[in-house]
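The complex appears here minus one protein chain, its other protein chains still in place.
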Amino acid sequence: MVSSFSLGVIALLSTMIGTLVGRLGGADEKLVNQGLFGFNSLLTGMALYLFLTGPYHWILSLIGAFLAAIVTAALMHVMKNTGLPVLTFPFVRLTLFTLLISYRLSAVHISNALVPQSLWQWKLDITGPFNLKEGIFTGIGQVFFLDYTISGILLFVAVFWAGWRYGLYALLGNAVALVTALVLGAERSLIFVGLYGYNGILTAIAVAVVFNTSKRPLSYVTGIFAACLTVPITASLHSWLLPFGLPPLTMPFVLSTWIVLSVRKVLPRL
Amino acid sequence: MVSSFSLGVIALLSTMIGTLVGRLGGADEKLVNQGLFGFNSLLTGMALYLFLTGPYHWILSLIGAFLAAIVTAALMHVMKNTGLPVLTFPFVRLTLFTLLISYRLSAVHISNALVPQSLWQWKLDITGPFNLKEGIFTGIGQVFFLDYTISGILLFVAVFWAGWRYGLYALLGNAVALVTALVLGAERSLIFVGLYGYNGILTAIAVAVVFNTSKRPLSYVTGIFAACLTVPITASLHSWLLPFGLPPLTMPFVLSTWIVLSVRKVLPRL
Partner (left out) sequence: MVSSFSLGVIALLSTMIGTLVGRLGGADEKLVNQGLFGFNSLLTGMALYLFLTGPYHWILSLIGAFLAAIVTAALMHVMKNTGLPVLTFPFVRLTLFTLLISYRLSAVHISNALVPQSLWQWKLDITGPFNLKEGIFTGIGQVFFLDYTISGILLFVAVFWAGWRYGLYALLGNAVALVTALVLGAERSLIFVGLYGYNGILTAIAVAVVFNTSKRPLSYVTGIFAACLTVPITASLHSWLLPFGLPPLTMPFVLSTWIVLSVRKVLPRL
């Protein structure tokens, strides 16, 4: 809310819409209270508000928030047999799908920031200023599309408030993702606005805290490993989505977490 | 058959091939009688006959019809655990897959109508004549790749013959899809040849009639909602498939219906 009043209103309304759909639709009370419907709606509403433009983009964002709750329910059913959580997959899928509508329906306008490019004309340029201080705080902000240092600091405070483990793994996940991205030679212009860090944060928290109910000692290591893994996944998804001009959003978090949770069932010692 | 004799022969032979594969292969009698094998073969045979060219395209169409029955069986097995019907997904998948073969095998020739384009050079042009009368009847024809008004009228008669509910939801599905496409600013050159309507028709019938065995009152509303949803899905799929020059076929119907059927399991009140 610090960074934009209207974005905050959209975030609030989106969450309410998502939770309402879950509740009125008669979903399992537990699922609604875990915030699964609300969270995917929140992220979808915010993403569409930021990546779409034009006079009606706020209406489209709220419709998107509504559809996010619907798609969340659908994917919960489809994925039930795998035993894997849907995480933010409904948000990613729906947002990427919606953004491409703009090329065919004149009522929907996509932001100029999202430009389709061909892979054969792409030149990698990793140069840029080295700004470690910003890198620490922008990552957590990017979870909610905020690239202001001050929003990042406030979010870190909020996460520590929720539990010191959450805060610790948020810091660690961000740090290892940053280091991995620097070592592998990622674009600094992306690293220091937090675009390589936010998936690391979400993954570390998910693997080491949220989905670590049996408290196995190795899980802390796995959490760090999974956070590092988001860096190459982010890079690869960037390439796959380049011809469509789309961002990978939180898909690296989803993939990395799914891999770890699946692996645990087959390799129980990890 | 009104519009093309050879297309009618291919349609007939394709259906026979599909049904035969189901029966000789020893499939569950019920599945064969529901026409699942025949319908996917029929659509695949017709689509390949229309979208491929060259002297042997009728042979390739019939081979495609045979493979459609095989792929239908395979997908039935893969999707069994989700509890979702395969619908026309085997046809869509196989046809899109087959059309792209033409770029690598010189015996297969793709129609000039299907041109790969880059998203970064694409310009949306929605202008065109406003022809509501055609829009009403071409949609149902496009289910079978026919864009003649007269074929559409005959098909509507056939659908009403099958049951008044089918006819009613065919009309309603087409109408709401047309209105949604006009409101969202789709290309008129596509709207009025029925390319935004046919997925609405199939979806409304599937959601409100075929898969509505428990006759819940809200299902009629859901059917209309699902038909509207096919419009943005069609637009998005057009963008995704643009670099390959492929049409979305009945994939919007498949996705929209799957979403509704899955959601019902998690949000039972909808």
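We just call them A and B in the order they show up, numbering each chain from 1.
Convention: a contact is a pair of C-beta atoms (placed from the backbone, for glycine too) under 8 Å apart; a residue touches a chain by one contact, two chains touch by 3 or more.
Just so you know, these numbers come straight off a predicted model, no measurement behind them.
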Touching residue (missing chain; options A:Gly38, A:Gly135 or A:Pro243): A:Pro243
Option from B:Ile101, B:Leu124, B:Val183 or B:Leu218 whose C-beta touches the chain left out: B:Ile101
Touch criterion as defined above, residue of B:Gly26, B:Pro55, B:Pro129 or B:Pro217 at the omitted chain: B:Gly26
Touching residues (missing chain, whole complex) on chain B: 21-22, 24-28, 31, 70-71, 73-78, 81, 97-98, 100-101, 103-108, 115-118, 243-245
Residues belonging to chain A that touch the chain removed from view: 81-84, 118-120, 122, 124, 126, 181, 183-187, 231-236, 238-240, 242-243, 258-259, 262-263, 265-270
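Everything that follows uses one rule, which is that only the chains that are shown with their structure count from here on.
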Averaged-CA centre spacing for the pair chain B and chain A, given as whole angstrom: 34
